[in-house]
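Every protein chain of the complex appears in place save one, which is left out.
For reference, chains read A and B in written order, and residue numbers begin at 1 within each chain.
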Amino acid sequence: MTHAVAHHTSTGLDNRKLAFWLFIGSECLLFGSLIATYLVYEGRSVAGPTTHEILNIPLTSISTFDLLMSSLAMVLALAAVARGDRLWSRVWLATTALLGLVFLGFQAYEFTHFVHEGLTLQVNLFGSTFFVLTGFHGGHVFVGVVWLVTLLIRSLQGKLGPDKALNVEIAGLYWHFVDAVWIVIFTVVYLIQRQ
Amino acid sequence: MATSVVEHVPAAAAENRSGIWSWITTTDHKRIGILYGVTAFVFFLLGGLEALIIRAQLASPNNTLVDADTYNQLFTMHGTTMIFLAVMPLSAAFFNYIIPLQIGARDVAFPRLNAFSYWVFLFGGLFINSSFLFGAAPDGGWFGYANLTSKAYSPGLNIDFWVLGLQILGIASLAAGFNFVVTIVNMRAPGMRLMRMPVFTWMSLVTQFIVITAFPVITIALVFLMFDRFFGTNFYNAAAGGDLLLWQHLFWLFGHPEVYILILPTMGMVSEVLPTFSRKPLFGYAVVVYSGVLIAIMGWGVWSHHMFATGLGPIADSVFGATTMLIAIPTGVKIFNWIATMWGGRIELKTPMLFAIGFIAMFIIGGLSGVMHSSPPSDLQQTDTYFVVAHIHYVLVGGAIMGIFAAVYYWWPKVFGKMLHEGMGKAHWFFMLLGMNLSFFPMHFIGLLGMPRRIYTYDTALGLDTMNLVASIGAFILGASFLIFIYNVLWTRKNGQIAGKNPWNAATLEWAISSPPPVYNFSVLPTVSSRLPLWTENGVSEIPDVPPEPVHVPGGTVWPIMTATGILAVATGAIMHTLWIVVAGSLFVVFSIYRWAFEPFEV
Partner (left out) sequence: MTENAQSAEHNAHPSTGTYLAIAGVLTVITLVEVGVFYVPAFQSILAPVLLILSGTKFALVVMFYMHLKSDHRLFTAVFTLPLLIAIAVIVALLFLFGAFSLN
């Protein structure tokens, strides 16, 4: 983006990378609060569909796998940018974004199917906590996809050389963290269904 | 946007720096600091006005100055304004202006993000106060307990203004949090090791860590409330199986760290003033620093002491009672260190020092009532009474505000190049001390004798008429003391004595440069070899009056205020329940971020 030259810093670490790790720290608290609420309210719905009746483990396992593979594509994209490999930079960036879109597609299908089955934001506690938690996560994925597409376009314009590797690294930190949060959500919401 | 290079001739720096547009597009931490300070002070006066109306209403029993609904709006806005629009941004004014100077940097790590934080704060403050124009100011208390804040019990716009306004302000605080941590960690001058940093910078660093971790929690609490009100979710809906205490837990998980956000910077300010006017280094520097760090960490373990009356059960009550008592230890340690700093020193009772000493005394009183709250059984009598009001105002007015004014008088010469009038400063201090004690000390008794908080009238049968009247008189004296300050500021503009580099003969780096500092702060980045650079032989390398080579100074940019405008538009669309405005605002935010990201800007 703008900083062509990394400035001298007291720790030798780049300002933007440090700032981004701090942001990821704050996101731990953001998702932590959402997950805590989901867990505290689990099993307390007085009406409407519950986890056992509606969650689709096989389907969600596939979308989980998809997101994990997108993280692989992301590290490969960073490696390609770092070594100045224009073709594979674009391939892997596009792949990551595409896999992200696939995940969102699965989520869109899931959401519409659930609403069809009677689980809405309003119908019970599970609807509220489930849709807000996974919706916030999906929103983060969406922002990530937009970010990746932006990087892809910059690459296609020939403006994403090795000197810009940090930009891709930071996008990667975001993407991997969003994946890591999903790892937690998949386990805690889908696999561990308390009653 | 254009960047400029400052040549040897100082006049070149004056170009592009005059006029409103230069302030709107500024990325200079010193200007942003002044913007924060002025804006926050105006909000402080507004919050004070709200307090005076409250006290006028309570000056006599069964008074009819305001009705119950208006009263609810007054105390809610008083609390919200003082915490989020006055104390926090007043501290931010000093983070902005002073921290880069104290660590030997030319600006903060992300100057545009810094400007963004200010504009978002301003717009958030304007947004939430615009509610008055609709006769719908927030009225659910500054802590907005569920389910009073639900659509069912608060159908009007009041709580919507509150929910949306606080989320806007949260964005400003979080952005500043990231900015200042990176600045302090990464932009220190050579030789400025962490344990050589001034205590104000240290306490600010700790505070920003608390901001980064605590604000996401209240964001989620507010998101849940917003979803309940706008989309009919059930987070705080008991009929659907929800638990109203979820709000209280999430709120106070933020709310307790928040009070340390309010006080730690001011403790840092006081830790700068006391050594200067005792002509003696701070006693136990390392201990003061570590206790600040401990307070931040332990501050995460006490939140339910705000909930002792909610039936948590004996285990939770005991645990939180114990952790609350424990956190008094690092706090007490600081007080002993401050006193030891003064002990044996050559005390100069200048205005900043008077405020600093006042801080210590008042904070001790506030801390003692706080420790009384820490025991669940005794808190059961005190909670929701005026005893708590006494506690919070001793620590926040006697503590935070006095600390801030110590800093105001201390650093005024550095910022504006002129000394504030000493006599008027002392008068301000005297009447502030008199007014606040007259107002808040009786509240200990008013509370223990049974007067609850947040009631708009009380009956004469309570026997509290005289004490309430005294408290109200005290409040007006306290308010009047700030008029002295305002007059002092206006008088000083014309008649103030010119300040040199170091009028107080202080030790830290900001006093090594001119008052006010040049736009680039340091003509060369200094090398530091001591915690007290100006009090130590060769403690800091020489800083020439004129830069030996041209210094790059970033120019202005419009994208921070544009992005902030987009955020304001989103909130406006939301409160109007008008989707296209929300969408348009969001798109404008994205557009502004892209322009920001891709404009050429070199720090």
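In this text, a contact is a pair of C-beta atoms (placed from the backbone, for glycine too) under 8 Å apart; a residue touches a chain by one contact, two chains touch by 3 or more.
Everything quoted here is computed from the prediction, not taken from an experiment.
> Kindly state which of the options A:S33, A:S89 or A:Q107 is in contact with the chain not pictured.
Candidates A:S33, A:S89 or A:Q107; residue touching the omitted chain: A:S33.
> Quick one: which of B:L253, B:I360 or B:A499 touches the chain that's been left out?
Reading the full complex, the residue touching the unseen chain is B:L253.
> Since one chain has been left out of the picture, which residues of chain A touch it in the full complex?
Given the touch definition above, chain A has residues 6-9, 11-14, 17-18, 21-22, 24-26, 28-29, 31-33, 35-37, 39-40, 57-58, 61, 64-65, 68-69, 71-72, 74-76, 79, 82, 165, 169, 172-173, 176-177, 179-180, 183-184, 186-188, 191-192, 194 touching the missing chain.
> Which parts of chain B are in contact with the chain that was left out?
185, 209, 212-213, 217, 243, 245-246, 249, 253, 300, 304, 312, 316
Criterion: only the chains that are shown with their structure count from here on.
> Provide the C-alpha centroid distance between chain A and chain B, rounded to the nearest whole angstrom.
34
> In the complex formed with chain B, which residues of chain A make contact?
That would be residues 1-3, 7, 9-11, 13, 15, 18-19, 22-23, 25-27, 29-30, 32-34, 37, 40-41, 44-47, 121-122, 124-125, 127-129, 132, 150 of chain A.
> Hey, which residues of chain B end up touching chain A in the complex?
Going by the criterion above, the answer is residues 109-110, 174, 177-179, 181-182, 185-188, 192, 212-217, 219-221, 223-224, 227, 231-235, 239-243, 246, 250, 253, 594, 597-603.
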